[in-house]
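A single protein chain has been omitted from the complex, and every remaining protein chain is retained in its original position.
Our next item is chain A:
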Amino acid sequence: MTGAGWLFLFAVIAAAGLLFTMVFFIIMFSDLECDYINPIDLCNKLNTFVLPEALFHAFLTLLFLLSGQWIALFINAPLVAFNLQKIQSNSHMYDATEIFRTLSQHKKESFIKLGFYLLCFFYYLYRMILALISESE
């Protein structure tokens, strides 16, 4: 298996992981809406995942950059920029006092990310298979 094959195998696993994180976020938000969890616990729980998720995604993008996968890099760069901007403005963490005011935004954001990771997942899968095929030929 060549470098590209390994890279995309890793990317598929990573995208699956990120996908699950987003599903978890969305489930937690709907729990909050149904009053199964209080906002303080919710924010404590989710905030532990926010930075790792962003870092992990940034790491993946860095790998694409180093290996010269320009299309994959191009797809991921906007999200990295978005995350970076949120961290810079110090608004990446969920705020228990304001969560009900911003809940709809958070949900929307999570759904968009979910869709994005899903798309990425299939793209990486396709590229991985492509790499494996080209290798076997």
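By our rule, a contact is a pair of C-beta atoms (placed from the backbone, for glycine too) under 8 Å apart; a residue touches a chain by one contact, two chains touch by 3 or more; residues count from 1.
Note that in this section contacts and distances are computed from a predicted model.
The protein name that UniProt records for the chain not on display, among "E3 ubiquitin-protein ligase FANCL", "Nucleolar protein 6", "WW domain-containing protein" or "Multifunctional methyltransferase subunit TRM112-like protein", is "WW domain-containing protein". For the chain missing from the display, the contacting residue among A:Ile40, A:Leu62 or A:Leu119 is A:Ile40, taking the whole complex into account.
Set against the missing chain, the residues A:Ile75, A:Ala96, A:Leu118 or A:Leu132 yield one that touches it, A:Ala96. Residues of chain A in contact with the chain left out of this view: 32-33, 35, 38-40, 95-97, 99-101.
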